[in-house]
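Removed: one protein chain of the complex. Kept in place: all other protein chains.
Each chain carries a letter (A and B) given by its place in the written order, and its residues are counted from 1.
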Amino acid sequence: MPAVQETVDRVRQIDVDQYKYGFVTDIESEKAPKGLNEDTVRFISGKKNEPQWMLDWRLEAFRRWQTMREPTWARVHYPKIDYQDAYYYAAPKAFKAPKSLADVDPELLRTYEKLGIPLKEQEILAGVRKQGEPSQLDGDMMEGMRSSGRVAVDAVFDSVSVATTFKEELKRAGVIFMPISEAIQEHPELIKKYLGSVVPTSDNFFATLNSAVFSDGSFVYVPKGVRCPMELSTYFRINEQNTGQFERTLIIADAGAYVSYLEGCTAPMRDENQLHAAVVELVALDDAEIKYSTVQNWYPGDAEGKGGIFNFVTKRGDCRGKNSKISWTQVETGSAITWKYPSCILRGDNSRGEFYSIAISNGYQQVDSGTKMIHLGKNTVSRIISKGISAGKSQNTYRGLVTAHRRATGARNFTNCDSLLIGDQCGAHTVPYMEAKNSSAVFEHEASTSKISEDMLFYCQSRGMSAEEATALVVNGFVKDVLQQLPMEFAVEAQKLISISLEGSVG
Amino acid sequence: MSLLEIKNLHVEIEDEGKKILNGLTLTIEKGQVAAIMGPNGSGKSTLAYVLAGRPGYAVTEGDILLDGESILEMEPNERAAKGVFLAFQYPVEVPGVATMTFLRTALNAQRKLRGEAEVSTPEFIKLVRDTSDKLGISQDMLRRGVNVGFSGGEKKRAEILQMAILQPRIAVLDETDSGLDIDALRIVSEGVNRLRSPERSMIVITHYQRLLNYIVPDVVHVMAKGRVVRTGGKELALELEAKGYAQYTDEAA
Partner (left out) sequence: MADVTPIKTPAEQALAAAYDGARGKLPGQGAIATLREDAFKRFDAKGLPHRRVEEWKYTDLRTLLRDALPLATPPDAEAKKTSQGSGAVFAALNPRRLVFVDGAFVPELSDLTPEKGLSVGSMADALLKGDALVAAHLGKTFESDDTALALNAAMMGDGAVIRIAAGTALTRPLQLVCFTATETSNYTRSLIVVEKGAQAQIAETHDGCAAQVNTALELVVGDDAQVDYFKIVATRGIHVGSLMMSVGRNARFDTFVLNQEVGVVRNQSFIRFEGEHSTGAVRGVNLLRGEEHVDNTLLIEHAAAHCAGREQFKAVLDGESHSVFQGKIVVKPGAQKTDSKMMTRALLLSDKAEADNKPELEIFADDVVCGHGATAGALDPTLKFYLMSRGIDEAQAEALLIQAFIGETVEEIPHEGFRDAVMVAASAWLKTREVKA
C-alpha cells in the first residue's frame, strides 16, 4: 500500500512538534506541601476559606479514598502513580480572587491571550473588535468562538480560577456562573443540594480523590425557564510542574432551562507525567437541556511517549426531570492517557441522553473512553456516536455501557462506533456492554473497524491533493457526524485540531 | 340487516390521548362498494386500523357491528375469521416468513376458527398459482419473505393476492392507489373488481378520485375531522376533485 505508507510515515513523524500550547508561563506560584494526607486536604480547604461542612465532606472522601484501589480494567498501561510525589495545590503567588477583570495579573492575561482565550470582555463589549474580524494572534484555539460571538469564560490556572467574564451580564439573566470556590461561599444551599449528587464521593478511585482535593472549577446555575443568553466555557490550564489538577464542575439547569457549555484544556510540554482528575456533574431538571462540549488538548507526550497528561476524568449527567436532555460532545486529541466516560443517567421519563465523540490517538497515546447510558425512566432515549482514529503506536478503545432497567419501559438506544486505523503499529478496540432488562427496550448497536480507504485517498490525490490533505479530508468526513454536534465556531477549530493532530502542517 | 354498522365511534390514540374519530357513523350494505374520501388527517386510516383491531387505539364511545354483532372486543385474527380484511396502505415486511407459508397459515387459521376443514396442499398451491398469475406475482416472490424486497407496486399487488385467497366479506382498501403508476393501478383495480360480488362489501379509502375511475363505488362518503360529513353518489367524487376539500375542513371546524 505505497500510497498509504507515505501518509503513515508522515503521520508517525509529526507529534509534539505540532503541539503549540506547550509553553510555560513564568509566574511564581504558591503550592501546598508535596504529598497527600489529611493536612493537604485541610490546607486546600483553608486556602479557600471553606466552611466546616465542606471540609468535612472532603475529609470523608479522603478517608474513603485511602481504602480504595486504582482501577485496572481499562486498556491503559502506565507506571504506578506515586500520589505522595505530587503537589495538590498550586496558585499564582499572592493570588487573590480578582474583583474584576481589571485586577487580573497581566501575565495571566497574556497567557490566555496566547492560548487564544477571550478574557477581555470589555474589548468585545466595546466593539473594539467586530464579529468575524481576525485576531492579531494566529492559531488561537478558540479563535472562532472569540471572533464570532460572545462567550463567557471561566479561566482555571492550575488550582484556581483566575478570571470569569460576563458575570454581570449573566447575573442580570439570573444565571450564576462563577468559580466553584466562590459558589461554596455564596450559594452554599445549591452546593449542598447538588454537589456529589450525581457523582457520589465514593464513586470511583479518581472521583473520590477529586472530592478530597479539588481546588477549583466552574459552577453554573440556570434558573427556571431561562435560556442562557450566551455560551459558557471554562478553560483549564496546567502550568506548574509536578502538579495535579483536580477541578470540579457543577452545572444545574433548573426546570425548562437551557445552557450550552464548552470546555477546553492545554498544558505545557514537560518530561514528567501530570495527573488531571476532574469531576463534572450535570443536573437537568424537568424539560431542561444541557449541552456540554469538550475539546481536550492536554499535552500528549513527546514522540517517544515521554511526558504528557494522565487524564482520569469522571463526567456524568443526571437527567433528573422528565423530558430533560443532556448531550455530551467531545473531541479528544490530547493527553498521554485518557480515561473518561461522560455518561447520562436517564432518570426522568422521556429524557434523552446523547454522546458524540471523536477520539484521536497518535504517538504513544492511550485512549480508553466511551459512555454509559443508564435508562431508568420510561420512554428514555439515548444515542451514541463514537469515532476513534488510531495512528502511530497508539491504542484507542471505545468502552460503553447501555443498560435498561426493569422499569425503563420503552427505552431506546442507538449506538454507532467506528474506528479508523492509520498504520499497522496501532490498535483500535471496541468494548460495548448492552444490558436489556425489559422486553420493551430496543437497542441497536453497530460497530466497524477499517483502515483509511486507499480508494478515497487515491481519488482525492488524483484531483490534486497531497497525501496529507487527502488524509485530512477523509478523516474529516469520517468524523463529520460528530463535528456537526459542536457549536459551529467550535467545530471549525476542532476540525483544524484534528488535521493538526494527524497531519502536521495541514490545516 | 346491514353488513357493517359503525355507530357514533369515538377513538383516540392510547398513551397520547389524541382524539382522531369524533362520533363517526357509517353503514355498509351487503355487496356495496363504498368510497371514503377526505383530506389528510381526517381519520381515514385510523378508521381502517380500528376496523381491523390494531392495538394502540382506544375506542372511548360507540360501537362497530358486523352482522349485528359487536367486534370491538375481538382480536384482529377473530375479526379476520369473521371476514374483515384490511389491505394496508404500507404493507409490512415480515422477513423470514415465506409468503406461501404465511398465506397457508392464515387461510387455515381462519378456516379452523370458522370450524371449516383445512385446504389440501395441492388445492392450495393451485389456488395461489392461479390468482398470483393474474396479478403478475412471480413464484420467486412467493418464496421470499412476506413483502420483503418487494417494490411499492408489488406490495399492493401482494395485498390483493391475499385478499383473493382469504375471500373476506368486507375488505377495507386503505389508500391502495398510493404510490402506484397507471399500469400497476390497472392491475390492482382489476384484481379488486374480480372480487366484487353481492356477498362482499368493500370500503375504498382514497384521497384522490383517480382510483374511483377504476373501482367504481356505489356510494361516496366524505370524512373530515373524524366524522362523515357528506354522503352521495359517485358523482360526489368528481365534485371533490374539482373543488378540493377546503369547504369540508371549514364545515367541520
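Criterion: contacts are C-beta pairs under 8 Å (C-beta built on N, C-alpha and C of every residue); 3 or more make two chains touch, one makes a residue touch a chain.
Predicted, not measured: the structure shown is a model, and the values here were computed from it.
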{"item": "Among B:L9, B:V33, B:A80 or B:V128, the residue in touch with the chain that has been omitted", "value": "B:A80"}
{"item": "Contacting the left-out chain in the complete assembly, out of B:G41, B:P95 or B:G244", "value": "B:P95"}
{"item": "For chain A, the residues touching the chain missing from this view", "value": "1, 69, 72-73, 406, 409, 419, 421-451"}
{"item": "Where the unshown chain meets chain B, residue by residue", "value": "52-56, 75-77, 79-81, 85-86, 88, 91-92, 94-97, 101-102, 105-107, 109-110, 113, 145, 162, 166"}
